[in-house]
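All protein chains of the complex are present and in place, except for one that has been dropped.
Chain naming follows the written order as A and B, and within any one chain the residues start at number 1.
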């Protein structure tokens, strides 16, 4: 018996409206057996880069064959394409605007197709809600076992966005805050890999007017103290044990974070 | 093989409390096979009209046979009835307070019953949480295949609410904002059908002190500019390309929106 197909959704739709539920209705109309999972729907509106990073942080924890639908889509209704892709044993359905950039950077796709085949979309495609009329049905068909290649012609010129990268300095790295999570942790674009050339013993992380040590986990910092650590997705984050680093420091997305290592 | 039954929920319960999860536990206790989908739980507290419109915007995108549970219920614990209905090949379970008004306007029900049969409810029915004790089990039984008629006697005097309708003016329509969505789009009660007698070429939509053109999709408006369009549910909405029309205009629910067409 095949494992039950999984369709996982990531959007900037929020949950206050019927939009996400309606997309799920469409998926189940095509593939009633699918298990539906929300990654998040609280990507800041139209923030493609944020969506790209969140998707990349999550997808590898899903069963092989999972179909991801990622709709952060400032260009809905324009001529930008819709695409579907296979990478690392997973499927992805999204507008062709770079929201798959970070996934593809980690796992190059084996096939990317332009969603031109109308019979895998709804009969009428709203120009303001392609998530419902184009992306959800395509995901449903993939979950149901349709071959990726039947959804449209292969392409090789998909859109990639430039995700901001930290830069090396004389004694370390300067990066920035890419995301503030629910706990007020400041998650940067500085990865453990990028830091591997640095001597992080006794390194300090500087953010706003604070200079904080790098620890192994939140609990190593005294209660009420700031610390920095490599978090669950491999990014350096600044945290406050028992509180919100974002509030304490008054720092948000785009804030500068520097690592100063020992020479 | 029968398709897996779907139970879709719409409430004003929010997600901060255990209420929605508990209802789902009850549904699964009756019908462990059900696929559970949230339409939204962020209907403004006790706003039956808003709930009625959101449900109507979503239900037709679900598989035939889906059971919808719609609980926006200012009269919980009072003598208002609970009802279940069949319309358009779907099932609906709700308090009898008009939350099904717009669905029934689009698709007249074939049968509506008063949920009197206690054996399809929980043994004890909380007077403050009928969603858990009466509506969720009824939905579970319908999902499991119980006939609608066994849930209680047929009725024909269900409650209907008056949803505010736009009115015709000399050169157009005057309606109002029924809902503000996550993106700050102002969704009005003006439908494409109601507008069909108007010559919309070069029509203008007036809201607050702005006069905006009608376009086909958001992307047709220049970035940072307001526009109006018929959205994914068929209602005229006022949008800001790349931002929130609600914020820009300072307009919210109940705000007046006029369409002025060419003669």
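Some observations on this one:
We take it that a residue touches a chain if its C-beta (ideal position, glycine included) is under 8 Å from a C-beta of that chain, and two chains touch if they have at least 3 such contacts.
In this text the structure is predicted, and so the values were computed from the model without any measurement.
Across A:106, A:199 or A:217, the single residue that touches the chain missing here is A:217.
Only one of A:17, A:54 or A:176 touches the absent chain when the whole complex is considered: A:54.
For the options A:15, A:115, A:151 or A:190, the residue in contact with the chain missing from this view is A:15.
Where chain B meets the omitted chain, the residues involved are 12-22, 24-26, 28-29, 32-33, 36, 45-46, 74-78, 126-129, 132-133.
Where chain A meets the omitted chain, the residues involved are 3-4, 6, 8, 10, 15, 35, 37-42, 54-55, 57-59, 61-63, 66, 179, 181-183, 216-220, 229, 231-232, 242.
Following the convention adopted for this analysis, only the chains that are shown with their structure count from here on.
The centroid of the Cα atoms in chain A and the matching centroid in chain B are 30 Å apart.
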